[in-house]
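What follows is a set of notes on a single structure, which appears directly below.
One protein chain omitted, others in place.
Every chain is named by a letter (A, B and C) in the order it is written, and numbering of its residues begins at 1.
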Amino acid sequence: MGFLALSFLGAVLDKKQVGLVACSAVGLAFLVAFWALTDLMNLEPAERIGHVEVLYPWITSGKFHLDLSVLIDPLSVFMLMIITGVGFVIHVYSIGYMNDDPEYSRFMSYMNLFIFSMSVLVMAADFFFLIVGWALVGLASYLLIGFYSEKRSAVLAARKAFVMNVIGDVGMVVAAYVIFQNFGSLNYVDVFAKAPEMYLPNSDAILLITFLLLVGAFAKSAQIPLHTWLPDAMEGPTPVSALIHAATMVTAGVYLIARCSVLYELAPYTMYLIATVGGITAIFAATIGLVQNDIKRVIAYSTMSQLGYMFLAVGIGMFGLGMFHLMTHAFFKALLFLSAGSVIHGMSGEQDIRKMGGLMAIMPLTFISFLIGSLSLIGFPLTSGYFSKEAIIISAWHAPMGNIFFWGLAVVTAGLTGFYSFRIFFFAFMGKQKDPNAHPHESPVVMTLPLMILAFLSLIAGGLGHDVLEFLSPVFGGHVPPHHEDGLLEGITLTLGAVGVIAALGLYLTDEERVKFVKDMLLPVHEILYRKYYIDELYDFFLVQPTKAIGKFLEEKAERQGIDFVVDQVAEKVKETSEGLSQWQSGKVRVYALNMVGGAVMILMFLVFY
Amino acid sequence: MAPLSHYLVLSGILFTIGVMGVLVRRNAIVVFMSIEIMLNAVNISLIAFDRYLGQHDGQIFSFMVMAVAAAEVSVGLAIVIAMFRNKPTINLDEFNLMKW
Amino acid sequence: MELLIFYPIAALAVVLALFVVFNKSPIGSAVSLIGLMLCLAGVFIGLSAHFVAILQVIIYAGAIMVLFMFVIMLLNLKDDDNVIWKSREGNTLLTVLTGFLVLGILYKIISITLSADSSKPAKIMESFGTTAEVGKSLFTTYVLPFEVASILLLVAMVGALVLAKTKID
Partner (left out) sequence: MIPAPIVDLVSLSPVIVLSLFAMGVLILDLFIGKDKTVLVFLSLLGLFLAAVSSLAKGTGPIYSFSNSYVVDTFSIFLTFVFAISSALAIMLSVSYNKEQGIKIGEYYSIILFCTVGMIVLASSADLIMIFLGIEIVSISLYILAGIRRTEKRSNEAALKYFLLGAFASGFLLYGMALVYGATGTTHLKDIASVLASSEFKTSPILLMGVVLLVVGFGFKVASVPFHMWAPDVYQGSATPVTAFMSVGPKAAVFAAFFRIFVEGIPNISDYWDTILCIVAVITMFVGNLGAIIQDNMKRLLAYSSISHAGYILVALIAKNSLGMSSLLFYMLAYAFMSFGAFAIIIILDKQNGDNLEVKDYAGLGFKHPVIAVCMSIFLLSLGGLPPFAGFVGKFYIFSAAVKEGYITLVVLGVLNSAISFYYYLRVIVYMYMKEPEGDYQVQPSLAPFSLLVIGIAVFGTIELGIFPGPVISWTMN
């Protein structure tokens, strides 16, 4: 299996000029991952964990030693499958999407770098390489978000993402340090083996470690209060949005918590914090998503919201479910992003949904895939989102650590999800074309093919649910999470989701021009809709308008003026200090000598008073 | 025989005067002479210690200081001359092409 | 008795050092410095370091200071009034700072060195500090520094030539 990782690294690092090479590198990586998967499948479940392949003993100093090694277990292989699989599809897609860009090869090499970093992150066998991967991912995303370097907003967004990530990195580094202090090792295997023996639940050390790791996880996964970089990161090219903000990077936080599940199970307080923050982020992001007009920003907020679900899931101890949702989300969110990208590509760069419309006929393939993505996102029965999200929502109530508060957050978010996702859907694809100057066209096959693949996966992946949970269970202590059946709760969720969709439709219907079109389209539904019209208005007045206002308020006050302000101020102060320091460097010998003497006197004085 | 501290105080005073010279003067050559005062001040300390310890190490040290002083003077004055060719001044405050 | 010799010489040395620093004319500074060197030679004799005292006169006062004078003459330096507090730009802050630092150092040095008084001078032989004695230790214990110093002087010589030659190829 040593070959596995080596061939893998070599392949992905290859930065040839041609997209083909880049794709095949990722494709190869995917095959390797797949091979590892089959290898693992052949083993007994209990034997599947903890295969550490030491490639090279790297640093040895005292009791500390560090090896270049990879960890092969169900969790890492599972993540690797998603990363390389979705990554491959996105690579193929970007061949089409970035075709006209003069810096095509640079883009491809960044993408490869990103996949490589992400693989390092998930395959790391100790906290050290986890952090290396963590930082590399941050770097790669910085490069990718700022790819359009002539766009000032892109550069700013990249910088913001970088700063946020660095905050997370600091948390991680300190966490690693505390771990090393307490356990004398950074190896997962050692740490996780020792942790339950050495510490009682909720002991200070464990709480500190889990909290510090959480800082890293929150920063990467855009959870409150470290979330502001994610929507801005939409300045990058769309495949980047799909790759980073759907399938891979943002899920690193969830992966981290799942990976350290042993530690987190010892820290119920932290778990509670995770679930709370996850739930709040879910609803917070969903409300903001309601008022956005940029197609990609809406999807970005929806990503945040879905990440909130995942955190909620792992926070209530349903690690397997969190990972399962991570997978389905990777499929359908990548699908949504890529479809959105296809729309943007077709509209020659237009991202405002108010200027779109009537694309259904022109871009049928995109339309279908977007529809599937949206349905999956809202958890329409039998799509993949249904299985994972429904399970989370029900667990939020029924799981040992769940309660009605979490459930409430989750279920309200489900309703909002229905609303905002179908709002953009209706705006973009229904009705008439609004902008007479635009000449939308269907995207080339190299772009639609990935859409098809992802759409297919989004539809069927739900069925894999049980297998996934079982496959991952050895990592999480050997038990498959119990499946809760509760028809009532499920019904409530679905109803709320439907209400959301209908509300979106209602909003859309208020637009006079479209009424006729929709009437023709959805004649059977129309009657029901019509009768519910006043309810919808009430709903709109009491629910939608206030939430909209709150969303706007949150965005403006909390994000723009609060968090961003602080970040900017810090950067500014550092620069000022630097300038102040250099003023002293006046070029005069006398000043330099004076400085030396001053230093000498200060040291003397220090010794006298010390 | 004067006590050791007398010599050390003399050495300290001369050293400080040398430091002061470096700090207040702008004439490169005078600054340089001030540095020579500092080196000489150190020699007093070395030799006074030697006398009180009854050994010769400090005297050897002070030879080396003289050798070093000679070497520094020759190089330093060469630098001053080379510089003077390009810019006929030895006012140190006028040498601030590079700063910040 | 020795104190009677030491105090005048030391006082003269301090005065000459101040002359070096505050003299307007570089030549004046250099002459004062030569005087200082001679005073120090006297101090060395008081410390029974006869050989060093001779070297002080020959090397410092003789060779090094002649080089200084030579360069000052060569560059034809005029008197300058650039002692810091006479400058046109009011570098008051710098002056005050400098003054404080210098006084601070002086205070520290004196207070520290005064504490060294407890030790008694070692009993020394008649031959202490003579050329023979110093030479013995120079060529046995310290033969390596002696040799290394030759490299130092060679480098300095080459360097001075390289830097000061009027024309190179």
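Definition applied: a residue touches a chain if its C-beta (ideal position, glycine included) is under 8 Å from a C-beta of that chain, and two chains touch if they have at least 3 such contacts.
In this text the structure is predicted, and so the values were computed from the model without any measurement.
Please provide the labels of all shown chains that the missing chain touches.
A, B, C
From the list A:132, A:262 or A:280, pick the residue that touches the absent chain.
A:132
Among B:2, B:17 or B:80, which residue is in touch with the absent chain?
Missing-chain contact among the listed residues: B:80.
Using the document's contact rule, name the residues of chain B that touch the chain not shown here.
8, 15, 18-19, 22, 28, 31-32, 35, 38-39, 41-42, 45-46, 48-49, 53, 55, 57-58, 60-61, 64-65, 68, 71-72, 75-76, 79-80, 82-83, 85-87, 92, 95-99
In the whole complex, what residues of chain A lie against the chain that is missing from view?
Residues in contact with the chain left out: 56-62, 64, 103, 106, 132, 135, 143, 146, 149-150, 155, 166, 169-170, 173, 574-575, 577-579, 581-582, 584-585, 587, 589, 591-593, 595-596, 598-600, 602-604, 606-607, 610.
Considering the entire assembly, which residues of chain C contact the chain that has been omitted?
Residues 108-109, 111-113, 115-116, 135-136, 139-145, 148-149, 151-152, 154-156, 158-159, 161-163, 168-169 of chain C touch the chain that is not shown.
We adopt the following convention: only the chains that are shown with their structure count from here on.
Counting C-beta pairs in contact, does B-C beat A-B or the other way around?
Greater number of contacting C-beta pairs: B-C.
Once you find the CA centre of chain A and the CA centre of chain C, what distance in Å lies between them?
Computed value for the inter-centroid distance: 71 Å.
Can you work out the whole-Å distance between the CA centroids of chain B and chain C?
6
Per the centroid of Cα atoms for each chain, what is the distance between chain A and chain B, given in Å?
Going by mean C-alpha positions, chain A sits 66 Å from chain B.
Chain A: which residues touch two or more other chains?
Residues 590, 594, 597 of chain A touch two or more partner chains.
What are the residues of chain B that contact at least two other chains?
19, 23-24, 26, 93
Going by the contact rule at the top, pick out the chain B residues touching chain A in the complex.
Contacts found on chain B: 19, 22-24, 26, 31, 92-93, 95-100.
Quick one: in the complex, what on chain A touches chain B?
These residues of chain A touch chain B: 582-583, 585-590, 593-594, 597.
Flag every residue of chain C that touches chain B in the complex, lowest number first.
It is residues 2-3, 6, 10, 13-14, 17-18, 20-21, 23, 26, 29-30, 33, 36-37, 40, 43-44, 46-49, 51-52, 55-56, 59-60, 63-64, 67-68, 71-72, 74-75, 77, 80, 82-85, 95, 98, 101-102, 105-106, 109-110, 113-117, 119-124, 128-129, 133-134, 137-138, 141-142, 145, 149, 152-153, 155-157, 159-164 of chain C that touch chain B.
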